[in-house]
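With one protein chain held back, the other chains of the complex are shown just where they sit.
Now for chain A:
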Amino acid sequence: MNELMNFWAQWLRPSAGLPTVQWSLLLAVAAIAGHLLQRHVGLPKVVGYTLVGTLAGLAGFSGAPWPLQGISLFLLELGLAVVLFEAGGRIPLRWFRHNPMVLVQSIAESALTYFAVYWTLAWLGLERQVAGPLALVALAASPSVLTRVVADNRAAGPVTERAIVLSTLSTLYALTLGSARAELMNRSSITFSDTVSPVMVVLGVSIVVAAALALALRTALRFMAPTSENTSIMLLTLVAAATAVAAHMGGSAPLAALLGAMLLKQFNPRPWAWPRQLGNASALLTMLMFVLVSTVAAQADWSGRVAGLVLALIAVRLVAKVVGVALGNVGSGASWRQALLVASAMTPMSSIALLIASQFVVASPQTGPLIAQIALPAILLMEVAGAVIATLAIYRAGESSKPWAPLTTRESAGENHGS
């Protein structure tokens, strides 16, 4: 692979550099794979992107360094920020006043996932310094995978909406605690204030950037039409600026975007009109994110013990999410069946988990590789399997507007429920 790259580098000298060509071609192949998989097998496009990224990673593709840094880290953070900005805009804070059980549901499933994964991994012999961060990685569901699956299937409904909201909230907790935990990894004495202060710093900086972002957008929306292309571009560029600033100041860029969207929704309850305009730009960024995640994750070292731990983590995480969502379901307005489907739709792990894992690796050269050894395969597996499970859950909930392809002519022409 490297020889081929070297030969290619000598032969081709493009203006934007060879990595640009490599990434462009890789994304083109991923787009084709995603399309074909969905068209002929009915699997979500994300699966195609991930498979192409995985193959590239296994083949030694050198365009994605690990731990994440430089432009690849920025692109991942930007992609996440855009996804979380859109997802955050679906969370009106007043909903929790009318239905506090949704918040209880969210906290229950996140807390249960964290502790269940932590205790299981500790029981299987992992050190606390490794099990703890891995539990935080496992806590995060993936709004990016879920929203792509939802977009692919043009899904809408109670299960879809709640799964997006709970995934987004779990991301909020994971980003805050994960970033703070990464800060703590190199400290020898840990008092209460040592534990709390990094959380406060991450949250504080993210909130300040989020407030600035929300204020800027709120001001712009006073005189700009929300459906205008220029508004979408302004939004995208402001999110990009906030991403760079938040990361630089010690906050979490995706967290800042998420909180910014929630603040904007709170102070500007007008409809969220720009996701349709953002369309292709957002789709390209998220696709890049999936390929990047799988390329990096595929570079993990496998062994029998690692495989066992990875499977244990995945299984316990799945059960914990189901039990957690079910525990908080009482009085939350959803049926038991819907709760099960919501929990299933929350199984994907992807870019947020990778970002948090990367932070741990950067923060601690000793434990970081041990964390990555288990986190990366888990992320890779759950980017693919999670996308499939989420798709099935949405079909079983009857919330997809598209038939599962390929189908018979009659089913395609007639009613198109998945169940």
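In this section, a contact is a pair of C-beta atoms (placed from the backbone, for glycine too) under 8 Å apart; a residue touches a chain by one contact, two chains touch by 3 or more; residues count from 1.
Just so we're on the same page, contacts and distances are computed from a predicted model.
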Among "4-cresol dehydrogenase", "Putative glutamate--cysteine ligase 2", "ABC transporter substrate-binding protein" or "Probable tRNA sulfurtransferase", the UniProt name of the subunit that does not appear here: "Putative glutamate--cysteine ligase 2"
Full-complex contact with the absent chain, from A:A156, A:M200, A:L284 or A:A315: A:A156
Touch criterion as defined above, residue of A:P19, A:G42, A:P65 or A:P92 at the omitted chain: A:P92
Given A:G17, A:G60 or A:G333, the one touching the chain that is not displayed: A:G333
Residues belonging to chain A that touch the chain removed from view: 89-90, 92, 94-95, 98-99, 154, 156-158, 161, 165, 225-227, 265, 269-273, 275, 333-335, 398-399, 401, 414-417
